[in-house]
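Heads up: the structure comes next, in C-alpha coordinates.
Omission of a single protein chain aside, the complex is shown with its protein chains in their original locations.
Which chain is which? They are A and B, in the order written, and residues in each are numbered from 1.
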Amino acid sequence: MTVTLPPYDDVVARYEPVIGLETHVELGTRTKMFCGCPIDFGGQPNTRICPVCLGLPGSLPVANKAAIEATIRIGLALNCTIATWSRFARKNYFYPDMPKNYQISQYDEPLCVDGWLDVEVEGEIVRVGIERVHLEEDTGKTLHVGGATGRIHGATESLVDYNRAGIPLVEIVTKPVPGTGALAPIVARAYVTELRDVIRSLGVSDVRMEQGSLRCDVNTSLSLPGAEWGTRTETKNVNSLRSVERAVRSEILRQAPILDAGGKIKQETRHFHEDTGETTAGRSKETATDYRYFPEPDLVPLAPDPAWVATLKESLPELPRVHRKRLQTDWGLSDLDMQSVVNAGAVELIEETVAAGASPEGARKWWLGELARRANEAGVELVEVGATPAHVAELQGLVDGGKLNDKLARTVLEGVIAGEGTPTEIMTARGLEVVSDTGALTAAVDDAIAANPDVAAKIREGKVAAAGVLVGAVMKATRGQADAKTVRELIIARLS
Amino acid sequence: MAAISREEVAHLARLSRLAVTEEELDLFAGQLDVILQAVARVGEVVAEDIPPTSHSVPLTNVLRDDIEVPCLTADEALAGAPDVEEGRFRVPRILEEEV
(Lines give C-alpha, C1' and ligand atoms only; values in the text may rest on other atoms or scores of the structure.)
Protein backbone atom coordinates (compact mmCIF):
# COMPACT_ATOMS: atom_id res chain seq x y z
CA MET A 1 0.00 0.00 0.00
CA THR A 2 1.31 3.40 -0.87
CA VAL A 3 0.58 6.16 1.55
CA THR A 4 0.21 9.49 -0.09
CA LEU A 5 1.56 12.20 2.14
CA PRO A 6 -0.31 15.47 2.24
CA PRO A 7 1.65 18.49 1.06
CA TYR A 8 3.84 20.00 3.79
CA ASP A 9 2.40 23.49 3.42
CA ASP A 10 -1.07 22.14 3.90
CA VAL A 11 -0.09 20.28 7.07
CA VAL A 12 1.64 23.21 8.76
CA ALA A 13 -1.28 25.45 7.81
CA ARG A 14 -3.60 23.20 9.84
CA TYR A 15 -1.31 21.90 12.62
CA GLU A 16 1.04 23.62 15.00
CA PRO A 17 4.35 21.74 15.39
CA VAL A 18 6.19 21.80 18.71
CA ILE A 19 9.79 20.68 18.68
CA GLY A 20 12.36 19.90 21.34
CA LEU A 21 15.97 18.85 21.08
CA GLU A 22 18.26 16.77 23.24
CA THR A 23 21.87 17.12 22.23
CA HIS A 24 24.82 15.10 23.51
CA VAL A 25 28.30 16.55 23.23
CA GLU A 26 31.44 14.54 23.93
CA LEU A 27 33.89 16.77 25.74
CA GLY A 28 37.45 17.03 24.50
CA THR A 29 39.10 16.72 27.90
CA ARG A 30 42.45 14.94 28.10
CA THR A 31 41.06 12.18 30.32
CA LYS A 32 37.73 10.51 30.96
CA MET A 33 34.95 11.72 33.23
CA PHE A 34 35.74 9.60 36.28
CA CYS A 35 39.21 8.16 35.70
CA GLY A 36 42.57 9.12 34.25
CA CYS A 37 42.34 7.08 31.04
CA PRO A 38 43.29 9.21 28.02
CA ILE A 39 40.67 10.15 25.46
CA ASP A 40 42.16 9.45 22.08
CA PHE A 41 40.45 7.80 19.20
CA GLY A 42 41.81 5.15 16.95
CA GLY A 43 43.50 3.05 19.64
CA GLN A 44 43.18 -0.73 19.59
CA PRO A 45 39.97 -1.94 21.26
CA ASN A 46 40.02 -2.09 25.05
CA THR A 47 43.38 -0.37 25.45
CA ARG A 48 42.06 2.89 26.92
CA ILE A 49 40.46 1.36 29.98
CA CYS A 50 41.22 0.91 33.65
CA PRO A 51 39.44 -0.68 36.62
CA VAL A 52 37.19 2.39 36.94
CA CYS A 53 35.87 2.73 33.38
CA LEU A 54 35.74 -1.05 32.98
CA GLY A 55 33.56 -1.12 36.10
CA LEU A 56 35.72 -3.67 37.87
CA PRO A 57 34.48 -4.60 41.34
CA GLY A 58 35.86 -2.24 43.95
CA SER A 59 36.73 0.62 41.62
CA LEU A 60 35.41 4.11 42.36
CA PRO A 61 34.82 7.24 40.27
CA VAL A 62 36.41 10.64 40.90
CA ALA A 63 35.02 13.52 38.83
CA ASN A 64 37.23 15.32 36.32
CA LYS A 65 37.51 19.02 37.19
CA ALA A 66 38.04 20.04 33.56
CA ALA A 67 34.78 18.36 32.55
CA ILE A 68 32.85 20.12 35.31
CA GLU A 69 34.32 23.44 34.22
CA ALA A 70 33.54 22.80 30.56
CA THR A 71 29.92 22.01 31.46
CA ILE A 72 29.58 25.15 33.54
CA ARG A 73 31.05 27.20 30.67
CA ILE A 74 28.55 25.67 28.25
CA GLY A 75 25.79 26.53 30.72
CA LEU A 76 27.02 30.09 31.01
CA ALA A 77 27.25 30.49 27.25
CA LEU A 78 23.64 29.29 27.07
CA ASN A 79 22.55 31.87 29.66
CA CYS A 80 21.76 29.21 32.24
CA THR A 81 21.65 29.49 36.00
CA ILE A 82 24.51 27.51 37.47
CA ALA A 83 23.25 25.37 40.32
CA THR A 84 24.70 26.07 43.73
CA TRP A 85 24.05 22.43 44.63
CA SER A 86 24.22 19.65 42.09
CA ARG A 87 24.59 15.91 42.25
CA PHE A 88 25.31 12.92 40.10
CA ALA A 89 22.76 10.14 40.07
CA ARG A 90 22.79 6.55 38.92
CA LYS A 91 20.59 5.65 35.98
CA ASN A 92 20.06 1.91 36.29
CA TYR A 93 19.50 -0.32 33.28
CA PHE A 94 21.19 -3.37 31.86
CA TYR A 95 23.09 -3.00 28.62
CA PRO A 96 26.42 -4.58 27.74
CA ASP A 97 28.04 -1.37 26.55
CA MET A 98 27.63 -0.01 30.07
CA PRO A 99 30.30 -1.55 32.28
CA LYS A 100 28.46 -1.12 35.56
CA ASN A 101 24.96 -1.62 34.20
CA TYR A 102 24.22 1.85 35.46
CA GLN A 103 25.23 5.15 33.99
CA ILE A 104 26.51 7.93 36.19
CA SER A 105 24.39 10.84 35.06
CA GLN A 106 22.44 13.67 36.59
CA TYR A 107 18.76 13.54 37.39
CA ASP A 108 16.88 16.12 39.41
CA GLU A 109 19.92 18.19 40.36
CA PRO A 110 21.72 19.11 37.11
CA LEU A 111 24.63 21.55 36.96
CA CYS A 112 22.93 24.18 34.78
CA VAL A 113 19.27 25.03 34.35
CA ASP A 114 16.93 27.47 32.69
CA GLY A 115 18.80 29.27 29.93
CA TRP A 116 18.28 30.18 26.31
CA LEU A 117 19.96 30.35 22.94
CA ASP A 118 18.99 32.93 20.32
CA VAL A 119 18.85 31.54 16.83
CA GLU A 120 18.50 33.60 13.67
CA VAL A 121 16.10 32.22 11.08
CA GLU A 122 15.22 34.18 7.97
CA GLY A 123 16.30 37.42 9.59
CA GLU A 124 14.21 36.84 12.71
CA ILE A 125 15.52 35.87 16.15
CA VAL A 126 13.95 32.77 17.67
CA ARG A 127 14.74 32.32 21.35
CA VAL A 128 15.08 28.61 22.16
CA GLY A 129 14.69 27.94 25.89
CA ILE A 130 17.24 25.64 27.51
CA GLU A 131 15.75 23.35 30.15
CA ARG A 132 19.00 21.92 31.50
CA VAL A 133 22.63 21.14 30.82
CA HIS A 134 24.01 18.13 32.63
CA LEU A 135 27.01 15.87 32.66
CA GLU A 136 27.21 12.10 32.33
CA GLU A 137 29.51 9.34 31.12
CA ASP A 138 29.49 7.84 27.64
CA THR A 139 29.02 4.13 26.98
CA GLY A 140 31.28 1.70 25.17
CA LYS A 141 30.79 0.67 21.57
CA THR A 142 29.10 -2.51 20.46
CA LEU A 143 29.88 -4.19 17.18
CA HIS A 144 27.07 -6.43 15.96
CA VAL A 145 28.36 -9.44 14.10
CA GLY A 146 26.60 -11.89 11.85
CA GLY A 147 23.73 -9.73 10.66
CA ALA A 148 23.47 -8.36 7.16
CA THR A 149 24.01 -4.71 7.96
CA GLY A 150 26.10 -4.55 11.11
CA ARG A 151 22.94 -3.57 12.91
CA ILE A 152 21.57 -5.30 15.95
CA HIS A 153 18.77 -6.91 14.01
CA GLY A 154 19.78 -10.32 12.75
CA ALA A 155 23.16 -10.30 14.49
CA THR A 156 24.32 -13.57 16.01
CA GLU A 157 26.68 -12.03 18.55
CA SER A 158 28.09 -8.69 19.61
CA LEU A 159 31.57 -7.53 20.50
CA VAL A 160 32.14 -4.76 23.01
CA ASP A 161 34.96 -2.22 23.15
CA TYR A 162 35.00 -0.02 26.23
CA ASN A 163 37.50 2.60 25.02
CA ARG A 164 34.67 5.13 24.73
CA ALA A 165 33.12 4.18 28.07
CA GLY A 166 33.48 6.98 30.56
CA ILE A 167 34.18 9.82 28.15
CA PRO A 168 32.45 12.93 29.53
CA LEU A 169 29.18 13.61 27.77
CA VAL A 170 27.23 16.85 28.19
CA GLU A 171 23.51 16.67 27.55
CA ILE A 172 21.72 19.86 26.55
CA VAL A 173 17.94 19.71 26.65
CA THR A 174 15.75 22.46 25.23
CA LYS A 175 12.38 23.47 26.51
CA PRO A 176 9.58 22.73 24.05
CA VAL A 177 9.72 25.20 21.18
CA PRO A 178 6.22 26.14 19.96
CA GLY A 179 5.11 28.79 17.50
CA THR A 180 7.61 28.26 14.73
CA GLY A 181 4.98 26.93 12.30
CA ALA A 182 6.26 25.93 8.91
CA LEU A 183 9.77 26.92 9.97
CA ALA A 184 10.01 24.23 12.67
CA PRO A 185 12.44 22.03 10.72
CA ILE A 186 14.62 25.02 9.86
CA VAL A 187 14.57 26.28 13.44
CA ALA A 188 15.64 22.84 14.65
CA ARG A 189 18.56 22.84 12.27
CA ALA A 190 19.48 26.43 13.04
CA TYR A 191 19.45 25.66 16.77
CA VAL A 192 21.80 22.69 16.44
CA THR A 193 24.04 24.73 14.15
CA GLU A 194 24.17 27.62 16.57
CA LEU A 195 24.70 25.30 19.53
CA ARG A 196 27.53 23.59 17.69
CA ASP A 197 29.15 26.95 16.91
CA VAL A 198 28.81 28.10 20.52
CA ILE A 199 30.39 24.93 21.88
CA ARG A 200 33.14 25.01 19.30
CA SER A 201 33.92 28.62 20.20
CA LEU A 202 34.34 27.51 23.83
CA GLY A 203 36.98 25.02 22.75
CA VAL A 204 35.52 22.23 24.87
CA SER A 205 34.64 19.79 22.09
CA ASP A 206 35.26 19.35 18.41
CA VAL A 207 31.46 18.89 18.01
CA ARG A 208 31.62 16.81 14.84
CA MET A 209 28.29 15.22 14.09
CA GLU A 210 29.73 12.87 11.51
CA GLN A 211 32.14 11.51 14.11
CA GLY A 212 29.57 11.27 16.85
CA SER A 213 31.01 13.89 19.17
CA LEU A 214 27.74 15.78 18.67
CA ARG A 215 24.59 13.64 18.71
CA CYS A 216 21.04 14.79 18.51
CA ASP A 217 17.59 13.47 19.39
CA VAL A 218 14.62 15.40 18.04
CA ASN A 219 11.20 15.54 19.67
CA THR A 220 8.25 16.46 17.50
CA SER A 221 4.53 16.81 18.14
CA LEU A 222 1.59 18.34 16.31
CA SER A 223 -1.54 19.94 17.67
CA LEU A 224 -4.43 21.98 16.38
CA PRO A 225 -3.98 25.70 16.92
CA GLY A 226 -5.05 26.64 20.43
CA ALA A 227 -5.36 23.01 21.52
CA GLU A 228 -3.15 21.23 24.05
CA TRP A 229 0.18 20.08 22.73
CA GLY A 230 0.11 16.71 21.08
CA THR A 231 1.93 13.53 22.02
CA ARG A 232 5.56 13.74 21.03
CA THR A 233 7.85 11.22 19.48
CA GLU A 234 11.59 11.11 20.03
CA THR A 235 13.63 10.59 16.90
CA LYS A 236 17.13 9.20 17.35
CA ASN A 237 19.98 8.50 14.97
CA VAL A 238 19.95 12.02 13.58
CA ASN A 239 23.54 12.36 12.53
CA SER A 240 23.87 15.54 10.50
CA LEU A 241 22.51 19.06 10.44
CA ARG A 242 20.64 18.28 7.27
CA SER A 243 19.11 15.25 8.96
CA VAL A 244 17.88 17.37 11.85
CA GLU A 245 15.80 19.37 9.42
CA ARG A 246 14.66 16.33 7.47
CA ALA A 247 13.77 14.38 10.60
CA VAL A 248 11.45 17.08 11.90
CA ARG A 249 9.84 17.52 8.52
CA SER A 250 9.39 13.81 8.08
CA GLU A 251 7.80 13.42 11.52
CA ILE A 252 5.42 16.30 10.83
CA LEU A 253 4.39 14.65 7.58
CA ARG A 254 4.01 11.24 9.22
CA GLN A 255 1.96 12.42 12.17
CA ALA A 256 -0.50 14.62 10.27
CA PRO A 257 -2.41 11.90 8.39
CA ILE A 258 -2.70 9.85 11.60
CA LEU A 259 -4.28 12.84 13.35
CA ASP A 260 -6.39 13.60 10.27
CA ALA A 261 -7.85 10.11 10.51
CA GLY A 262 -8.68 10.67 14.17
CA GLY A 263 -5.83 8.46 15.32
CA LYS A 264 -3.48 8.90 18.22
CA ILE A 265 0.27 9.44 18.12
CA LYS A 266 2.12 6.84 20.15
CA GLN A 267 4.74 8.20 22.51
CA GLU A 268 7.74 6.28 21.27
CA THR A 269 11.32 6.33 20.15
CA ARG A 270 11.79 6.44 16.39
CA HIS A 271 14.88 5.99 14.28
CA PHE A 272 15.78 8.30 11.43
CA HIS A 273 17.08 6.74 8.25
CA GLU A 274 19.54 8.83 6.34
CA ASP A 275 18.88 7.02 3.06
CA THR A 276 15.10 7.32 2.94
CA GLY A 277 14.75 10.46 5.06
CA GLU A 278 12.03 8.69 7.05
CA THR A 279 11.62 7.54 10.61
CA THR A 280 10.63 4.09 11.80
CA ALA A 281 9.42 2.99 15.23
CA GLY A 282 11.90 1.47 17.65
CA ARG A 283 11.05 -1.85 19.27
CA SER A 284 8.61 -0.83 21.97
CA LYS A 285 9.29 -2.05 25.47
CA GLU A 286 6.90 -4.21 27.47
CA THR A 287 6.69 -1.65 30.22
CA ALA A 288 7.76 1.92 30.66
CA THR A 289 11.43 2.08 31.52
CA ASP A 290 12.08 2.73 35.18
CA TYR A 291 15.69 3.80 35.58
CA ARG A 292 15.51 3.77 39.38
CA TYR A 293 17.55 6.93 39.68
CA PHE A 294 19.13 7.61 43.06
CA PRO A 295 21.96 9.89 44.18
CA GLU A 296 25.34 8.36 43.26
CA PRO A 297 26.74 7.34 46.65
CA ASP A 298 30.30 7.06 45.34
CA LEU A 299 30.46 10.79 44.58
CA VAL A 300 29.88 13.82 46.75
CA PRO A 301 27.72 16.79 45.71
CA LEU A 302 28.98 19.65 43.58
CA ALA A 303 28.55 23.09 45.06
CA PRO A 304 30.17 25.50 42.59
CA ASP A 305 30.99 28.63 44.53
CA PRO A 306 30.16 31.97 42.92
CA ALA A 307 33.80 33.04 42.61
CA TRP A 308 34.64 29.92 40.62
CA VAL A 309 31.66 30.46 38.34
CA ALA A 310 32.60 34.13 37.90
CA THR A 311 36.12 33.14 36.84
CA LEU A 312 34.69 30.71 34.32
CA LYS A 313 32.35 33.39 33.04
CA GLU A 314 35.26 35.73 32.44
CA SER A 315 36.93 33.04 30.36
CA LEU A 316 34.06 32.88 27.87
CA PRO A 317 35.16 33.86 24.36
CA GLU A 318 33.25 36.10 21.96
CA LEU A 319 30.16 34.06 21.19
CA PRO A 320 29.33 33.22 17.57
CA ARG A 321 26.54 35.74 17.11
CA VAL A 322 28.75 38.59 18.30
CA HIS A 323 31.62 37.22 16.30
CA ARG A 324 29.47 37.10 13.17
CA LYS A 325 28.42 40.71 13.67
CA ARG A 326 32.09 41.68 13.69
CA LEU A 327 32.83 39.63 10.58
CA GLN A 328 29.92 41.23 8.77
CA THR A 329 31.41 44.64 9.41
CA ASP A 330 34.90 43.52 8.41
CA TRP A 331 33.61 41.98 5.21
CA GLY A 332 31.35 44.92 4.46
CA LEU A 333 28.23 42.80 3.95
CA SER A 334 24.60 43.82 4.15
CA ASP A 335 22.36 41.97 6.62
CA LEU A 336 20.84 40.05 3.75
CA ASP A 337 24.22 39.02 2.34
CA MET A 338 25.43 37.95 5.77
CA GLN A 339 22.26 35.95 6.28
CA SER A 340 22.86 34.04 3.08
CA VAL A 341 26.40 33.29 4.27
CA VAL A 342 25.05 31.99 7.59
CA ASN A 343 22.30 29.96 5.95
CA ALA A 344 24.83 28.33 3.70
CA GLY A 345 26.89 27.32 6.74
CA ALA A 346 29.79 29.23 5.24
CA VAL A 347 30.80 31.68 7.98
CA GLU A 348 33.75 29.75 9.24
CA LEU A 349 34.75 28.54 5.80
CA ILE A 350 34.91 32.08 4.51
CA GLU A 351 36.65 33.25 7.66
CA GLU A 352 39.31 30.61 7.24
CA THR A 353 39.62 31.30 3.52
CA VAL A 354 40.20 34.96 4.24
CA ALA A 355 42.70 34.03 6.92
CA ALA A 356 44.50 31.97 4.28
CA GLY A 357 44.96 35.07 2.15
CA ALA A 358 41.88 35.47 -0.05
CA SER A 359 39.80 38.62 -0.26
CA PRO A 360 36.40 38.41 1.48
CA GLU A 361 34.66 38.97 -1.88
CA GLY A 362 36.63 36.21 -3.56
CA ALA A 363 36.11 33.79 -0.71
CA ARG A 364 32.39 34.47 -0.54
CA LYS A 365 31.99 34.14 -4.31
CA TRP A 366 33.46 30.63 -4.33
CA TRP A 367 31.74 29.25 -1.23
CA LEU A 368 28.30 30.63 -1.99
CA GLY A 369 28.54 30.10 -5.71
CA GLU A 370 30.26 27.17 -7.31
CA LEU A 371 30.90 25.20 -4.11
CA ALA A 372 27.39 25.67 -2.70
CA ARG A 373 26.01 24.47 -6.02
CA ARG A 374 28.21 21.37 -5.95
CA ALA A 375 27.41 20.59 -2.28
CA ASN A 376 23.75 20.84 -3.09
CA GLU A 377 24.11 18.52 -6.06
CA ALA A 378 26.00 15.99 -3.99
CA GLY A 379 23.57 16.33 -1.06
CA VAL A 380 26.33 17.08 1.45
CA GLU A 381 27.14 19.90 3.83
CA LEU A 382 29.29 22.66 2.43
CA VAL A 383 32.06 21.69 4.81
CA GLU A 384 32.07 18.21 3.33
CA VAL A 385 32.15 19.30 -0.29
CA GLY A 386 35.79 18.29 -0.74
CA ALA A 387 37.50 21.68 -0.99
CA THR A 388 39.16 23.35 1.99
CA PRO A 389 39.54 27.04 2.77
CA ALA A 390 43.22 26.67 1.88
CA HIS A 391 42.30 25.32 -1.54
CA VAL A 392 39.90 28.15 -2.20
CA ALA A 393 42.38 30.81 -1.10
CA GLU A 394 45.03 29.31 -3.37
CA LEU A 395 42.62 29.15 -6.29
CA GLN A 396 41.58 32.75 -5.85
CA GLY A 397 45.25 33.71 -5.66
CA LEU A 398 45.84 32.09 -9.05
CA VAL A 399 42.93 34.03 -10.51
CA ASP A 400 44.11 37.29 -8.98
CA GLY A 401 47.63 36.63 -10.34
CA GLY A 402 46.25 36.19 -13.83
CA LYS A 403 47.26 32.54 -14.06
CA LEU A 404 43.66 31.31 -14.25
CA ASN A 405 40.57 32.90 -15.61
CA ASP A 406 37.19 32.15 -14.08
CA LYS A 407 36.36 29.36 -16.45
CA LEU A 408 39.71 27.64 -15.93
CA ALA A 409 39.44 28.14 -12.18
CA ARG A 410 36.13 26.25 -12.18
CA THR A 411 37.79 23.42 -14.03
CA VAL A 412 40.62 23.37 -11.51
CA LEU A 413 38.08 23.34 -8.67
CA GLU A 414 36.48 20.30 -10.21
CA GLY A 415 39.87 18.60 -9.92
CA VAL A 416 40.20 19.68 -6.30
CA ILE A 417 36.81 18.22 -5.45
CA ALA A 418 37.78 15.04 -7.24
CA GLY A 419 40.79 14.87 -4.96
CA GLU A 420 43.43 15.35 -7.63
CA GLY A 421 45.55 17.68 -5.50
CA THR A 422 46.03 21.35 -4.81
CA PRO A 423 44.89 23.95 -7.35
CA THR A 424 48.47 24.66 -8.47
CA GLU A 425 49.19 20.96 -8.89
CA ILE A 426 46.03 20.44 -10.92
CA MET A 427 46.67 23.53 -13.07
CA THR A 428 50.14 22.29 -13.90
CA ALA A 429 49.19 18.66 -14.36
CA ARG A 430 46.29 19.46 -16.63
CA GLY A 431 48.10 22.30 -18.43
CA LEU A 432 45.32 24.71 -17.68
CA GLU A 433 47.39 27.86 -17.17
CA VAL A 434 46.28 31.00 -19.01
CA VAL A 435 48.29 31.50 -22.16
CA SER A 436 49.82 34.94 -21.73
CA ASP A 437 52.75 34.34 -24.12
CA THR A 438 52.07 37.16 -26.65
CA GLY A 439 53.98 35.38 -29.40
CA ALA A 440 51.75 32.33 -29.33
CA LEU A 441 48.68 34.52 -29.04
CA THR A 442 49.71 36.76 -31.96
CA ALA A 443 49.86 33.75 -34.20
CA ALA A 444 46.38 32.70 -33.10
CA VAL A 445 45.10 36.26 -33.62
CA ASP A 446 46.58 36.37 -37.10
CA ASP A 447 44.92 33.05 -37.92
CA ALA A 448 41.58 34.40 -36.72
CA ILE A 449 41.92 37.59 -38.76
CA ALA A 450 42.84 35.60 -41.83
CA ALA A 451 39.89 33.28 -41.36
CA ASN A 452 37.39 36.14 -40.83
CA PRO A 453 38.24 38.90 -43.35
CA ASP A 454 34.73 40.47 -43.15
CA VAL A 455 34.92 40.93 -39.42
CA ALA A 456 38.47 42.26 -39.66
CA ALA A 457 37.27 44.85 -42.20
CA LYS A 458 34.51 46.03 -39.84
CA ILE A 459 36.98 46.50 -37.03
CA ARG A 460 39.29 48.41 -39.26
CA GLU A 461 36.33 50.69 -40.01
CA GLY A 462 36.07 51.40 -36.28
CA LYS A 463 33.31 48.94 -35.36
CA VAL A 464 35.28 47.71 -32.38
CA ALA A 465 32.32 45.79 -30.95
CA ALA A 466 32.76 43.26 -33.73
CA ALA A 467 36.06 42.18 -32.09
CA GLY A 468 34.05 39.76 -29.91
CA VAL A 469 33.75 37.29 -32.78
CA LEU A 470 37.53 37.21 -33.26
CA VAL A 471 38.12 36.92 -29.47
CA GLY A 472 35.78 33.94 -29.44
CA ALA A 473 37.68 32.34 -32.29
CA VAL A 474 41.02 32.83 -30.53
CA MET A 475 39.65 31.47 -27.25
CA LYS A 476 38.35 28.44 -29.08
CA ALA A 477 41.69 27.92 -30.77
CA THR A 478 43.52 28.15 -27.39
CA ARG A 479 40.99 25.90 -25.66
CA GLY A 480 39.99 28.76 -23.38
CA GLN A 481 43.42 29.17 -21.93
CA ALA A 482 43.98 32.67 -23.32
CA ASP A 483 43.24 35.75 -21.33
CA ALA A 484 40.30 37.30 -23.16
CA LYS A 485 41.29 40.85 -22.32
CA THR A 486 44.79 40.42 -23.73
CA VAL A 487 43.39 38.81 -26.88
CA ARG A 488 41.04 41.71 -27.42
CA GLU A 489 43.82 44.26 -27.02
CA LEU A 490 46.01 42.34 -29.49
CA ILE A 491 43.24 42.21 -32.11
CA ILE A 492 42.49 45.91 -31.90
CA ALA A 493 46.20 46.80 -32.01
CA ARG A 494 46.61 44.58 -35.06
CA LEU A 495 43.70 46.11 -36.95
CA SER A 496 44.13 49.80 -36.20
CA MET B 1 -2.57 -7.28 53.61
CA ALA B 2 0.53 -8.43 51.85
CA ALA B 3 3.09 -5.72 51.12
CA ILE B 4 4.19 -7.47 47.97
CA SER B 5 2.63 -10.07 45.72
CA ARG B 6 4.21 -13.07 44.05
CA GLU B 7 3.64 -11.37 40.67
CA GLU B 8 5.46 -8.26 41.82
CA VAL B 9 8.38 -10.35 43.01
CA ALA B 10 8.48 -12.06 39.61
CA HIS B 11 8.46 -8.68 37.87
CA LEU B 12 11.23 -7.33 40.10
CA ALA B 13 13.30 -10.45 39.48
CA ARG B 14 12.98 -9.88 35.72
CA LEU B 15 14.01 -6.24 36.16
CA SER B 16 16.98 -7.42 38.21
CA ARG B 17 17.95 -10.02 35.59
CA LEU B 18 17.40 -12.96 37.91
CA ALA B 19 15.97 -16.11 36.32
CA VAL B 20 14.37 -17.20 39.59
CA THR B 21 12.68 -20.58 39.81
CA GLU B 22 9.04 -21.13 40.75
CA GLU B 23 10.15 -22.55 44.10
CA GLU B 24 12.23 -19.46 44.77
CA LEU B 25 9.30 -17.24 43.90
CA ASP B 26 7.14 -19.07 46.41
CA LEU B 27 9.81 -18.76 49.06
CA PHE B 28 10.84 -15.17 48.36
CA ALA B 29 7.31 -13.83 48.12
CA GLY B 30 6.65 -14.81 51.71
CA GLN B 31 10.03 -13.75 53.03
CA LEU B 32 10.07 -10.43 51.22
CA ASP B 33 6.60 -9.70 52.49
CA VAL B 34 7.79 -10.12 56.09
CA ILE B 35 10.83 -7.96 55.45
CA LEU B 36 8.92 -5.22 53.64
CA GLN B 37 6.25 -5.07 56.33
CA ALA B 38 9.02 -4.58 58.87
CA VAL B 39 11.00 -1.98 56.95
CA ALA B 40 7.86 -0.07 56.02
CA ARG B 41 8.09 1.27 59.57
CA VAL B 42 10.24 4.09 58.18
CA GLY B 43 6.93 5.52 57.04
CA GLU B 44 5.91 6.09 60.65
CA VAL B 45 8.34 8.96 60.91
CA VAL B 46 6.68 12.19 59.95
CA ALA B 47 9.43 13.80 57.97
CA GLU B 48 7.87 16.55 55.92
CA ASP B 49 10.58 19.08 56.61
CA ILE B 50 13.45 16.67 57.18
CA PRO B 51 16.14 16.77 54.50
CA PRO B 52 17.36 13.38 53.30
CA THR B 53 20.87 12.22 54.16
CA SER B 54 22.47 10.18 51.43
CA HIS B 55 25.91 10.44 52.92
CA SER B 56 27.45 10.96 56.30
CA VAL B 57 30.46 12.80 54.89
CA PRO B 58 29.87 16.56 54.53
CA LEU B 59 32.21 16.92 51.55
CA THR B 60 31.55 18.77 48.30
CA ASN B 61 33.49 19.42 45.07
CA VAL B 62 35.85 16.47 45.31
CA LEU B 63 37.49 16.69 41.90
CA ARG B 64 40.60 15.43 40.22
CA ASP B 65 42.84 17.27 37.78
CA ASP B 66 42.60 16.30 34.12
CA ILE B 67 45.78 14.25 34.21
CA GLU B 68 46.41 10.91 32.53
CA VAL B 69 46.97 7.77 34.54
CA PRO B 70 48.27 4.56 32.91
CA CYS B 71 45.58 2.21 31.61
CA LEU B 72 45.38 -1.54 31.95
CA THR B 73 46.93 -3.47 29.09
CA ALA B 74 44.41 -5.15 26.81
CA ASP B 75 45.56 -8.49 28.22
CA GLU B 76 44.89 -7.37 31.78
CA ALA B 77 41.54 -5.89 30.79
CA LEU B 78 40.39 -9.02 28.97
CA ALA B 79 41.98 -11.63 31.27
CA GLY B 80 38.86 -12.15 33.38
CA ALA B 81 36.39 -12.15 30.51
CA PRO B 82 34.26 -15.25 29.91
CA ASP B 83 34.59 -14.83 26.14
CA VAL B 84 36.86 -12.68 24.00
CA GLU B 85 36.98 -12.15 20.25
CA GLU B 86 39.21 -9.78 18.29
CA GLY B 87 40.30 -7.95 21.42
CA ARG B 88 36.70 -7.34 22.40
CA PHE B 89 34.30 -8.75 24.97
CA ARG B 90 32.04 -11.19 23.14
CA VAL B 91 28.39 -11.44 24.17
CA PRO B 92 25.50 -13.41 22.71
CA ARG B 93 23.08 -11.64 20.40
CA ILE B 94 21.23 -8.75 22.02
CA LEU B 95 17.44 -8.78 22.04
CA GLU B 96 16.41 -5.37 23.13
CA GLU B 97 16.45 -2.20 21.15
CA GLU B 98 19.48 -0.01 21.33
CA VAL B 99 19.05 2.39 24.15
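Observations
Everything that follows uses one rule, which is that contacts are C-beta pairs under 8 Å (C-beta built on N, C-alpha and C of every residue); 3 or more make two chains touch, one makes a residue touch a chain.
The rule is simple: contacts and distances are computed from a predicted model.
The complex appears with one chain absent; UniProt names that chain "Glutamyl-tRNA(Gln) amidotransferase subunit A" among the candidates "GntR family transcriptional regulator", "Glutamyl-tRNA(Gln) amidotransferase subunit A", "ABC transporter ATP-binding protein" or "Alpha-D-ribose 1-methylphosphonate 5-phosphate C-P lyase". Within the full complex, the residue among A:28, A:99 or A:168 touching the omitted chain is A:99. Considering the complete assembly, chain B touches the hidden chain via residues 4, 8-9, 12-21, 24, 27-28, 31-32, 34-36, 38-45, 47, 50-57, 59, 62, 64, 72, 76-77, 79-83, 89, 91-96.
In the full complex, chain A touches the omitted chain through residues 51, 54-63, 90, 92, 94, 96, 99-102, 158, 160, 290, 292-294, 297-300.
We take it that only the chains that are shown with their structure count from here on.
Note: centroid distance chain A to chain B, computed from Cα atoms, is 39 Å. Of all residues in chain B, those touching chain A in their complex are 15, 17, 54-55, 57, 59-74, 77-78, 85-94, 96-99.
Remark: chain A residues 29-31, 35-38, 44-51, 54, 62-68, 93-96, 142-144, 146, 152, 155-162, 269, 282-283, 285, 290, 294-295, 297, 299-304 touch chain B in the complex.
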